[in-house]
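Every protein chain but one is kept in place in this view of the complex.
Residue numbering begins at 1 within each chain, and the chains themselves are lettered A, B and C in the order written.
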Amino acid sequence: MDSVLIPAGVKRCSLKLFLLWTLPWLGLLAWGALSAFLCLWKGLNQTNMTNYFAFAVWIVFDLSVIALGAGAFFTGFLTYIIGKKELKDIINIAVIIGFICYSGAVAMLGIDIGQPIRGWFIFWHANVHSMLTEVSFCITCYLVVLIIEYVPIILANRKLDEVPDFHLFGNNLHRIMAVFAATGVFLSFFHQGSLGGMYGVMYARPFAFREGFYVWPWTFFLFILSAIASGPSFLILCTKLVQGITRKKLVPEKAFQTLAKISGWLLASYMILKIADTLGWIYGVIPKAGMTFMDFFSEGPYGVWLLICEIIIFGIIPAVILLIPKARQHQGWLITGCLMNCTGIVLNRFVLTIVTLAIPVMPFDKFVSYLPTWQEWGISLALIGFGVLVVSLSYRYLPVFPKEAELNPVAE
Amino acid sequence: MKKGHDQGKHKYGMVIDLDKCTGCGTCMVACAAENNVSVRPDESDKQRSIAWMLLYKIDNGKEFPDTETSYFPRPCMHCDDNPPCVSVCPATATKIDYNTGIVSQIYTRCIGCRYCIAACPYHARTFNWWDGYFPKGKGLDRYLSPEVSPRMRGVVEKCSFCHHRLMRAKDQAYAEGRKELKEGEYITACAEACPAQAISFGDLNNPGHKVSRLSKSPFAFRILEKLGTNPKVYYLSTKDWVRKMADNYLPGEFKPVSKASASADKKTTLQGG
Amino acid sequence: MELSRRNFIKFVAGGAAGTALSPLPWKLTDDIAIWTQNWPWVPDPSTGEFTNVNSVCNLCPGGCGISVRKVDTRAVKIDGRTDYPVNPGGICPLGMGGLQLLYNKTIRYPGPMRRIGPKGKGEFVMITWDEALDILAKRISNLRKKGMPEAVAAVDGNQRMSTMSVMVERLLTSVGSPNYVTTPSIDDTYLISNLLLQGTDGPMSYDLENADYVLSFGCGLLEGWGAPGRVMNAWGLWHDSAGKTRAKIVQVESRASNTASKADRWVASRPGTDAALALGLAHVIIKNGLYNSRFINNFSFGFENWTSADGKDHVGFKSMVLDKYSPDQVAKITGLNPEDIVSLAKDFARAKAPIAIYGKGKDDLDGGVYECMAVHILNALVGNINKPGGVLINDPLPLSRLPEIKQDAIFKQGLGKPRIDQAGSLQYPFAGSLINNLTNKIIKSPKSPVDTILIFSANPVYTLPDGGAFKEALEKIPFVISFSPFRDETSYMADLVLPDHTYLEKMVDVVWPTGLQYPFYGLSKPVVEPLYNTRNSGDVIIELSKRIDSTVQSAFPWENFEGVLKARAKGLFKAGGLVTYDNMNPAWERKKYGNGSKHNYTSFEEMWTKIKAGGLWYQPVHGFDGWEGLFKTPDRKFEFFSKRVQLAVDEYAGKTTYKTALKNMGITVTGDQVCMPHYEAVSSDVNMSAYPLRMMPYEMINLASGWIPSPPFLYKTIFDNQLKGDLSFAAVNPKTATEYGLKQGDRVIIKSPAGEVEAGLSLSDGAMPGIVYLPLGFGHTAYDEFLRGKGVNPNEIIDAEKDPLSGHSVWWNTHVNLVRI
Partner (left out) sequence: MLPFCFEWLWGIDHIIFFGLLYLALVIIGLGLTFVGIKTFLQVVGILWEKDM
């Protein structure tokens, strides 16, 4: 009955089945909505955050999705500015994923701050020296860009497209997309960076503090690099997932390979810098604070193993996998590589947030532990529910994959 | 971009003599009472309770009967020059005034992002996880001082060196036609309340003031000095183990102050039990 | 169709653009942001004219000067007074939090109350003062008519010698009842040992500020002992590197309390062995001839062996000590090393102004008389009595006596009856009052000998270390009246509550804070108008006397309480003292009378107005240094051998046998030792295998454990290894814990013969192995959400022994067992 909305020449499952599929994700959303309501109504005492864990699971989620969402701007960059033709087949889904990640992150931040209604003070009373200000400005602006990029895709819906105004608008928008893409790239670079900067500048927190260039600590650049290294991998994963679920080939393999290759190279270079940075930190920052590297791991569950995982297991290994053509052409390895790549980046964000705050700085201070409440989980997971729904709807009603019809001819 | 403080006129600071400190907690109560800090029915959740001035209990880690405890009263350090919390606040809700050295917090401006809490290694900043606890009909709001505005849920608060007392003292001086404050005219509630006179408060820039003398004592030190936060709260202790507790030291890096201190430090306990 | 849709779209687009450009959304955003800054449920304190009112804190007998900052009629902050002799500037955390006691409506009684619910539930209806007073007056006069006035009893928590306590005792006496009992206090112990050793009846006066070596036997100098404001200020002086030479502080205590930790030397001897240690030190001092022979030879009695008039030879203190208290013997008892005992004794004796002080924590409870005497003996040995930095001998505060009470038949007959608590009887010749005996008598007898009990400024149900016995007694007493302003555990048991003002609403005097070395009289004044329909208990007593009958009324010829205060203060005028204080001129600095004692008033009225304004009257510490005619003992000497004890024992022995006399008095030694300070091991018939550990309650300066509740502020200062949620923690040495297979944070049941409580376990190297330390001040069952149900009250499981000679309770030695839950 919703067939009129479904793109021409492609096959979609029955509406009933589709609705059934959306149920669990709607469930997650409902859970999230309840949690959000409680946090806004009763305040953040609904969480398990404390004066020690001022940032918690939400921030980890924020940082992660924003890093992974980097696939959007980076693919846009490659497509519109470098002009990698093959990526045109995947740019739409990239934009959608980017949109999901960023809108989700912004929503979470809105709940995370104690006075959401005053959120706009960041802009109005901006303190330009704060990395967080930079983050907020760039993310908001970039979200606008993402919406602009998303609009033509929506307008391409069969029914909407019949409206000439929409059709024209969409087309015209599409024509100058390069301009927006370029702006987006600029903005993204900065907020990815300043997200890293947020931690690197905390000079009284030796675990996070880093030296740097001018006002930007090394983490600033590492975050950009790690984001664009993992973004494409995440994009590959998501698309492969969609393909798996729809049991269709939606994007030519070439696109995947290009992304994988790039992802691999970036990850490799990121790893080199990351290792250099870590050594510089161990022999520079930490001793200056009167500590030794191992002091950080004297108590609590967090140990050196975290760093080993982050750098070796989920850093170097996936880089190698993605760099070896034979390996990345093999589906299994490709997925593994991308998966490990993303895990590594998430781990990095986790360490920089949670572990930084968990490790006491004052010698007579004590290690405190933290576990999220169901409200915190609710809001975090809602992000996933939201994502799946948006992708599903877009996939069902929008021509997300230009090559789909051609790759899957509908048998009359 | 990084303004130094030295051009600043005054530089208010605190010196806490840990040999005199008895750990009685009057400073904490005085602070809470002076600054309308909310008290909740359960204050035992120390990670969430609000205390501008907080007592840390430390011990020398020895076994009975050689164990020895001491205390660190910890207000906001009012880090000088470039406090870790000030530069990170996105909404300019916290500032350092280079004419007094006081790091302020504007509650009505704070959006509650808690970045400053993450940036502060002293845990001097606390977040209002709840609205202040002043139930209707209980009457506890009757002792609230109009000089300090009660905070709303969702904002960060911290020690202000009793800034309103500075205002009070200035008004007084102005009424008496004076431009400058005399020593002792402006002191924090904790310094005034301390029954052992362990806390002194004054202008570190003024060589005449007790604090600037004490801060130059060989026994004077600050917490986490190495991080370069440059606190304006100094501590005095003749006990080396206490001084060693105040900062992180690489093996062999810590230097006992002097023979004098070493002997003063020696505490004998007679075996019992 | 085409058109309309297009128009529609245009309309929508235009509309959107329009609103976005209009100021409306921006205005709204701004408005709600402003709303968050003025949330209606965030209190907005009213401002007004600022004033400061000077008064005196009497939350404890410390009597610190306070200055209360007010905005119009509201009190908003309490600060210490720098123009006050006791506490130059600072005050303790309890006093600092006082406003929460004044303004917390839910812990106060808004007016006179009559109980409607079952005892202990705290269900009352408000009645008028008229009704309340009539009910009470009728009850008492009926008892008088029935010829059993002694069935009226009173428990008085007011400070000894304060006008309120004099009033309460006077009420009972005039009614004709001897059963006036006070809540325990170290002052009783001090009074007895001063009487026995020196024959003096003045308060214990420790000249701490001028001492250079303070040997403290269990005094919680930093836990709230004596006058906290004064002692902690002294602590500051002792440690002032800038000031005079730092005094050396030695703390004898089994636990690493703040005092022990902060002291220069911590002597961790077994609890209850203070007397042995003191005599051990005496042994060393005597053996090495370090004692002050001038004092010993001319002004003491019973040091050397002596022969009495009847030709009997008696052992002197010297030979007793040399024979029984050698360092090795003492080491066995105390668990210390002999060498340390020797060095300690030498340090003490060689110091310029050494002082040995005796106490038990905060001194809210009794101590041991023999212990106290043994400790005081040390001061005598080094002759540091009435010398700078020593123990001064003062007369009681020169307050006028109130006129004699008219005696009627009922009066004589009532007072003829023996006290129910047997205080002053042959068995307990020296005790002023023994509340535990009263309790036990009531519990034991089928019908309570007490019909009506009046409870003033006390919360014995909570504070008495008796394993909950007093509460049981109250269950049996037909009519209970509480005068507490607070909804405390005891008033919950009351049939009638006649709420007093809180300390910030009334005028009341502070008489000689415990341990202070100079005569001092403090007078608090109403800082704010009474908030509720409460009345000063002093006025209530006067009003009550009118309603009982003319005889009782005749004992109270004043129209109000201030009248009584003035009547007593007349004596202060005769004695002459200062009513203003200049902190450049500390009261403890001895200036050979030079201390500006020229007072600045000419008439009594003038002095009284000045006292009311300044809240103080004092005489600077006296400068004379001499022992002539100091001691009021039978032979005018400092008695190492107390003849008073001898007389008492002989008299009692005359009635029964010598053996039973000693046994009933709780004395285990015989012969001359009985009359000399000696070590008495705590007797106990408890089965040690069932209760292998010992529980000692400990006090904190930052938690109120007396009848005054803790202001919620204090809970900010409590560490989470003392209270977490509703669980309070017992401190135990890690060794002991491992013995019992317990670890940090375990929940345990602490079992004693008297009962059991549940607590968390907090391992601490500051705890002596084998002892379980429970904090006092938690475990309230009354008051409000801030205090109720938080932690446990050790008093509930205390199973107290009796202190020899005095009969006071030995509350610090309960045998317990730990059981993990």
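FYI, a residue touches a chain if its C-beta (ideal position, glycine included) is under 8 Å from a C-beta of that chain, and two chains touch if they have at least 3 such contacts.
Note that the coordinates shown come from a computational prediction; the quantities given were computed from them, not determined experimentally.
Enquirer: Out of A:Phe18, A:Trp124 or A:Trp265, which touches the unshown chain?
Expert: In the full complex, the listed residue that touches the missing chain is A:Trp124.
Enquirer: Quick one: say which of A:Leu5, A:Leu40, A:Val106 or A:Val144 touches the chain that got left out.
Expert: A:Val144
Enquirer: Among A:Ala33, A:Leu168, A:Leu279 or A:Ile312, which residue is in contact with the omitted chain in the full complex?
Expert: A:Leu168
Enquirer: Which parts of subunit A face the unshown chain closely enough to count as touching?
Expert: Spelled out for subunit A, the touching residues are 123-129, 134, 137, 141, 144-145, 148, 164-165, 167-169, 171-173, 176, 179-180, 183, 186-187.
Simple rule for what comes next: only the chains that are shown with their structure count from here on.
Enquirer: Please state which pair of chains has more C-beta contact pairs than any other pair.
Expert: B-C
Enquirer: Grab the C-alpha centre of each chain and report whichever is closest to the global C-alpha centre.
Expert: Central chain: B.
Enquirer: Report the inter-centroid distance (CA atoms only) between subunit A and subunit B in whole Å.
Expert: 40
Enquirer: Counting only Cα atoms for the centres, state how far subunit B is from subunit C in Å.
Expert: That pair's centroid distance is 32 Å.
Enquirer: Express in whole angstrom the distance between the two chain centres, defined as the mean CA positions of subunit A and subunit C.
Expert: Chain centroid spacing, subunit A to subunit C, equals 65 Å.
Enquirer: Touching at least two other chains at once: which residues of subunit A meet that condition?
Expert: Counting only residues that touch two or more other chains, subunit A contributes 115, 118, 121.
Enquirer: Counting only residues that touch at least 2 other chains, which ones in subunit C make the list?
Expert: In subunit C, residues 36 touch at least two other chains, as defined above.
Enquirer: Show which residues of subunit B lie in contact with subunit C when the two form their complex.
Expert: On the subunit B side, the touching residues are 17, 19-20, 22-26, 28-30, 32-34, 36-37, 39, 41-46, 49, 51, 55, 57, 59, 62-65, 67-70, 108, 131-132, 134, 137-146, 149-152, 189, 192-198, 219, 238, 267-273.
Enquirer: Which of the residues in subunit A come into contact with subunit C in the complex?
Expert: 115, 117-118, 120-121, 163, 165
Enquirer: For subunit A, which residues are in contact with subunit B within the complex?
Expert: Those in contact with subunit B are residues 43-45, 49-55, 112-115, 118-119, 121-122, 125-127, 129-133, 136, 198, 201-206, 215, 287-292, 295, 356-357, 361-365, 368.
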